[in-house]
Every structure is written in C-alpha cells, then in structure tokens.
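One protein chain omitted, others in place.
Showing chain A:
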Amino acid sequence: MATSAATSFLSRGSSGNNSNMRGLVQFIADLRNARARELEEKRINKELANIRYTRKAHFLMGLQGCLLTVIADGSLSGYHKKKYVCKLLYIYILGWNVDFGHLEAVNLISANKYSEKQIGYLAMTLFLHESHELLHLVVNSIRKDLTDHNELFNCLALHAIANVGSREMGEALSGEVHRLLISPTSKPFVKKKAALTLLRLYRKHPDIVQPQWAERIIALMDDVDMGVALSVTSLVMALAQDNPEQYKGSYVKAASRMKRILVDGEFAPDYLYYKVPCPWIQVKMLRLLQYFPPSEDTHVRDLIRESLQKILNLALEMPKNVQQNNAQNAVLFEAINLIIHLDTEQALMSQISTRLGKFIQSRETNVRYLGLEAMTHLAARAETLDPIKQHQSIIIGSLKDRDISVRRKGLDLLYSMCDSTNAQPIVGELLHYLQNADFAIREEMVLKIAILTEKYATDIQWYVDISLRLIAMAGDHVSDEVWHRVIQIVTNNEQLQVYAAQNILQYVKADHCHETLVKIGGYLLGEFGHLIAEDKGCSPIEQFLALQGKLQGCSSSTRAIILSSFIKFVNLFPEIKPRLMYVFQAYSHTLDSELQQRACEYLALASLPTDDLLRTVCDEMPPFPERQSALLSRLHQKHANTSDKRTWIVGGKDANANEKDMVKNPGLNRTLSTNGNGVPNGATNGTNGHAKVANDLAGLDMMDAGPSEPKTLKQPNLASTAHLSPGWEIGYNKLLLKGEGILYEDGQIQVGVRSEYRGQMACVILYFSNKAPVAVSSFTTTLDLDASEKGNLTWEVKGLPESTISQGSQSQQMIMFTAQNVFDKSPTIRISYLAGALQALTLKLPVTIHKFMDAAELTAEDFFKRWNQIGGAPREEQRVFGIKGSNREFNDSFIRKTVQGFRWGVLDGVDKNQKNFVGASVLHIGGGRKFGCLLRLEPNYAKQMIRLTIRATDESVPATMINLMEQRLAVGQSTQPEVFQPPTMREMSNVFGNVLVT
C-alpha cells in the first residue's frame, strides 16, 4: 500500500517532494556535466540562491507553525531540510565555500527520524571543525543519542564524536563512550565503534582514559567478535605506547590470540581476506608486540615463534591475485619487523635475510620498496651487516630505479649499511648519483654523505676531497651545518690543515666556484693560509687575488667572511698590507652597514701604531669544544614528528643505541661545537651579525626533547599482595600443609591447586573451573612477586589457561617454580575474566620455603651432635607463644600433624621429655645447595604455651621458617565440634553474583 502510494505520489510531477528529488538529481547531473569551472560556479550560485530563498520561506513557515503550535507541517519541513542540506553538502564536497545552513544542519541532529538525524550528523562532521562554536549546542543531543536504546542512534553519536570529538566533548562524553565499550549488553558493532571513539578522544586528551580502565580494556582483546578485537587492539596500541607498564598484559593477549588465529584457525570464515586470516588484526598484533621488549617467558616466546613461522610458511604460497599478494606481504613484512625486533630468533632471522635478498630484486615495485625498508630496519638492529653487504651492488642499483619512492629507500639503506669497510665505494656512488638526483632529496643526500664521510674517514685526504667535491657539486643544497662542520673538523685536526688549505685555494682560484666554497676558502685561508704560503702558486698575493676575485659576485655574508680573512692576512702577510688596506678603505664607504662597520673596524685595527692588538685578535682559533654533530640533529629532526612510536630509526646500529654522537673515529678529532656558531665570524668580535647567526643555529638542537613525553602515571599493580581478594587466606592456609586442594571458591569460579616438589623445583598446576551459568571469556592470569624477592624465587609458565571456559568446564595452567634462595614472601596471582562484567581476584599461591624441604631421619646421637654444631644465634631462632582466639587449644595430635605438614621428619624418642617434638629436614635451593634444618618444640599443655626453636646450617632459614610455623601453630585446633554457620553476606553475593546486575 505504502509503495503504491509512494509511486503515484512521486509520479506526480508537480509534487513538492518529487521536484526536490529531481532537483537534487538534476543538480548533481548538471554539475557533473559542467566541463569548465565557471559553468559549475554558475550552476552552484543559481542553486545557492534558490536554497537561500526556499530556506527562508520554510524557516518562516516553521516559525509560524511553532506559534500556532501546529506541527502538521513539521515532517515535511524536516524532509525538505534534509534535501537542502544534502545539496549544500554536495556543493561543499566539490570544494565550494558554504557559509550558511550550518544551523539547519545541526538542528537535524535532534530530529526523531533516523534519516534526518543521519544527514544532520554527516553535515556536522563535514561542516564543523572541532572547535566550532555550534558544537557546544549539540553535546546534549549527542549524549541523548549515546544513551538511546536504539543502537543505530548510539552509532551515529559515536561516529560524530570519532569524527569531530574535541577535548571538551571528550570531557563531557567519555564516560558514556566507555560505558558503551564495556557494557555486557552492548552489541559488538557498538563496542567496536566505542573503542575507536575512545581512541580519538585519547589522542585529543590522554587524561580521559583512566588508569583503572586498563585491565578491562585489555580483556576486550579476547572478544570473540573479530571486529571488536581489531578495534580494541588499535586502542590498546595507542595506550600501550604511552603506558607500557600499565598495558603490559596486552603482550600475552596479542601473542596468544595471534597463535589462535594463525595456528588453530580460530576465526569466522567472513574474516578470511583473500585466503589470509584477518590480515588487519595480524598486522596490529605484530606491531603491538614490537612496542614491548621481547618477553622473557619461554611459553610466550614459543607462541610467538610458532605464529611467525606459520606466517613465513604461508607467505611461500603463490598468491592468486593482487589482494592476496598484498595481504600476505603486509603480514609478512610486519612479521619480519617483529623478528628483527626480537633479535633472538636465529632460525627465523636467517630465513628472512635470504628472503629480503630476493625482495629487493623483485619485479614488483611495492616489494622492492618494502624489501629495502625492511633491510634498513635490519641494518639498524643487526649485529653484523654482512648479510646486507652481499647485496651491495643491487642496493646501489636501486638508486637508479625509475620510482623516486624506491630511490629514497635505497638511499636510506645505503646510509644505514655503511661502515668503515665500504664507506669509500658507497660515498663514491652517492656522490655520483647526486648529480642526477631529484631536487626533493638532494639536501638529505648531502647531509647523509657529509655524515658518512666524517664518520668513516680513515684517510684525511679522502675526507677533504669528498667534502669539498660534495659542496662543489651540490652547492645550493648544502645546508649551513655542512660547511660549518667541515671548518670545525679542519680546525680541530692539525694534519688536515695544509691539505685542506691547498685544495680550497685551487677551488677558489677557479673561474666558477660555488659561494659556499668561497666561504670555506675565506675562513680556511685566513686561518691556515700561512702554512702553504711557501708553496708554488700559493703565495700570499695569489691567495689574496683569489679571494678578491670572488668579492664582487658574492652575497653580503660571504663578503663579510672575506673581509675577516683579510684582516687575518694583515697579521700573517705584512708584505701585502697596502693592498688589503685599499680593500678596507673601499668597503668603509659601502651602503651595507654590516660590511661598512667591519671595514672601518679593520681599518682602524690595522692602522694602530703597534700590532699588539692585531696579533691578539687574530690569534689562531682554539679547537672547537666537543658536542653533538649538528648534522645528525638536522637529519633526525626530519623524522622526529610522528606520534606513532618508531621502534627504530634510519641509520646503523649505533644510531639506534641512543648514541646520537658519532662513534669515536681514530682518524678524525671531533672536538667540535654543535651549533657551529660564530665559525665564519669567529675572529670578528663585536660585529652585529654574530649573535644573530648563533641564535638561528641554536634552534637546531631542539629535537633532543622528544615530541611527546612519556607519561609517568603511577599505576597500581593489581596482581600484588596489596590487592589480595577477601577470603584468600582460607584456601591458602589449608594448602600450606597439603600438596593439593581448593585454593579459592566462589559462586562463579573454583581455583584448585596440585603441586609436586622435587629438590629446588616445584611443579604447580592450577585448575580453574567455571561454576557460573554462562561461559566466561578473556580468562587471564598474571603472576607477581614482591620486588624484594626477585631472584629468590623464579618461575616459568608452561602454558596459559584457555581464554574461554565454557559453563561447567575446567582449564589449567602449569607453572614451574625454582627456589633460588631462601624466600620469605609467596607469589601472588591475578585472575581476571569476563562474565558479563569484569571479575578479578588476586590470590596468594601456597608456594612457601618449607615446601622445598624433605623430612630427614636422624638418630638421637646424630641429632644432638648437629644441634650443638650449629649452635645459637644467628643460626638459631626461638619463639614462645600461646594460643590465639578462644575455644581453641594445642594438643599432641594437632602439633604432630602441623609439624609433619611443614615437612619435618618427626624424630620420636630422641628428646628425653616425651612430650617434646624434635624434627629434622633438608632444604633444597638453587644451585644444588642443601641446608640442614633442625627443630625442637616444647609444648606446655597446662598453660597452652609453646616454645619453638629452629636451627639451620644457614642463617637465612630459621627466622623465615619460624614465622611461618608460629602463624600456623598459634591458631590451634577447635575444642568444639564444627557448627553450621549461616552464609555470610559475601557468600550470598558470590552465589548470586552472576544473577544480580551490579
């Protein structure tokens, strides 16, 4: 009925609706057909005038309607508004300025109709930027949509925030967004949007994401819905880069999820992208793993190794189409990056170096590009450059690739793979290529050549030759740092000075000489010209003429340098003083105030009756102080401005070892200044150009302060003893004396323990049973131990519990502990899982020092002999204590059971007093060490007191042991039969925990 009505309605040509719709169609068609920009403009202006007119009419109509409180026309006007806004949007997209209609657009957001709302939101995200004043008006509408029961409305609101969300919007709405992310009732398609919206808000204002959200957000990485897992991983990636400690739980999650996807094939068929299982999530997880240092846990390492090997194997498959090829390679190259990052997987490493060799020769340009990039990463990390060096000729060949993107990567790699053995050929090739290189990369090339030349110069002549040739060839692309650096190096290396002066003079003498070389010439001849004055063709007058010949064609700053050299010549070569004075006189009338001042000052200086002052001023320059090279700063500055954490930078291993300083090279003496300030003007104190240059250059140091400072929010360690869950001690105390039993139980979960001790090793198996009426997911365990015990007790996790435990089933985890030393505190475990909301427990594991003891049998004679050998303190500890609590007592069987539970061998008939207990045991700890332990317990049943004495062959044992035993013994045994106690509130809430919504 509706359809036919629509048909007949719409087919009426005169109908408002239809003409509008046609109008939009016609409008778009006209614009598309408009060949010239002017025609398009004409059509748009016509339409804009049209819209303005109708808009006004409707606005008035709306107003009247309001006054009359008749909303009969409301829907029509909404529909019209929608159409107008659409037209405006289309005009806007074409790049025309639309300065009205914004308010109408924004008003559509609060419409009740989805289609109007949707257009309103689209207009908002296109028209308004994040600080637009109209956005304040919509915050409440957005909030309303976020809390609406209709998920599609939630989505619209989330899109809006993700597109234009600002800091203010984040502060107002992040709570709602977070709620949608974690609420058990949120649909997956809402959750994933909420995750990415939160990411946007986090980027705008990091404080929006609160530290206590971390555990819950990480748990979502296990979500069965791959879209949710993908989005949450993106969020976690951003969070983990800034707070690695807080989000370290994501490491194991990523490793195990990746293994489940790749090895166990755990994904919905829809997520297979051209035969590659969800490449997006793979790439994200591989990248996330690079944000953390490699795991020390062998089990996690195994998981990662297995996945990586699988990726390498899958990549061998011949792709059927471009998409499969790209997806496969996207994952492969990310895996290669991870392998390089891990740096421990020798087998995988050798596989990838052979493959990389093939990639850089690939016929596919993309693969060549990525191969070169990955190899640059390898060069940044690898111990040896040999696997790369064998491809040197191919890499040099890539400088001639027809694609500039490839050429750039080739340049990066050549720069990174350079060392003292191949510097000369590589620099030679780079210089050769520089002549034909694109303008876009010349400056970077010059910088890189200059750095390599300095870094690997073993031959002083080579350094001077290359540097001067470089400047001669690429003069215009040489930044100031480069030629400052040359001067610094020459000044600081006496053996270079003569050779450099000779060479630069030859350059300056030539008819065509780049101005930068003239600057260097001016400075070097002024300082070291006298060293070569005796040589043929280098006499003072020839040096003077060479420089004077360049005076006319140079800029003011170069002339200033030449004038400074001339005053030095006055000091060095008095024989040509008249000619120098003539130049000063000429320049003392120049219009350039800087030059004029110099000329006047120099003239006065040279005309003084004695040359004492002249000599002092023109004294030899002292060596430059050693500082970081400005060249490297300059180069790194180019790469500093990214928020995504780079896990490596272009450059060799030492560039990545945070050693921005150049490696000490015995060939060259690098006591230099960073700024190179005042190099050209060094001898001319008091001229006003000096300070300016220094300031300009000072800015180059800035990049040392990284773009974003890591946040140092103190994060509570939820797995530590400080956060033990109430009720932990019941199971723990029971298990102190037993090898197996239930550690913890509530309405949702039961944690069982089985353990076996052999020598210093303990094998503990934890059983987790799901008692909740639904499956629990994202099951996570984290072990922790007090920092003071680190090294005393170590462990290796042999497996992880299943991520999802279905109703009524069980999962287990095996952990091997090793007692390396006597330890005092037990390890703790954090167990968290999703059963609707996030549930988490922290329990203490019953792994204590006495568990590593074995009962021993001794005769009375042996016992007392050893007892006496050990003697008193510090290898003895004694306590006297009574019963704690009422209705409890000590008795013979209780004490015997407890002492045996503590793994003492009870020696009957050794003590003269039959009531006393005497025990012996051997404690095993790391390195095969064994400590003998002896015990004597004297009970006084009448007074209900105990005197306990422990002696051991090592003084670390008695105190720890006696604490443990005292705590346990003092509890005693109940004198009354067990009575039924009504369930406590806690037990009640446990039982109903999964029913009640909190």
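The criterion applied here is as follows: a contact is a pair of C-beta atoms (placed from the backbone, for glycine too) under 8 Å apart; a residue touches a chain by one contact, two chains touch by 3 or more; residues count from 1.
Quick note on the criterion: contacts and distances are computed from a predicted model.
S.K.: Unshown chain, UniProt name, "Uridine kinase", "Heat shock 70 kDa protein 8", "DNA polymerase" or "AP complex subunit sigma"?
M.R.: Listed in its UniProt record, the absent chain's protein name reads "AP complex subunit sigma".
S.K.: Can you tell me which of A:180, A:315, A:370 or A:505 touches the chain that was removed from the display?
M.R.: The single option touching the absent chain is A:370.
S.K.: Among A:234, A:453 or A:898, which residue is in touch with the absent chain?
M.R.: A:234
S.K.: Taking the entire complex into account, which one of A:283, A:460 or A:950 touches the absent chain?
M.R.: Of these options, the touching residue for the absent chain is A:283.
S.K.: Could you tell which one of A:197, A:250 or A:558 touches the chain left off the display?
M.R.: Answering carefully, the residue with contact to the hidden chain is A:197.
S.K.: For the full complex, which residue in A:44, A:181, A:226 or A:856 touches the chain that was left out?
M.R.: A:226
S.K.: What does the interface between chain A and the hidden chain look like in terms of residue numbers?
M.R.: Counting over the whole complex, chain A touches the hidden chain at residues 1-3, 5-7, 9-11, 17, 21, 24-25, 28-29, 32, 75-76, 79, 86, 89-90, 93-95, 113-115, 118-119, 122, 126, 129-130, 152, 155, 158-159, 162-164, 166, 189, 192-193, 196-197, 199-200, 203, 226-227, 230-231, 234, 268, 270-271, 273, 278-281, 283, 287, 323, 326-327, 329-331, 333-334, 365-366, 368-370, 402-406, 408, 638-639, 641-647.
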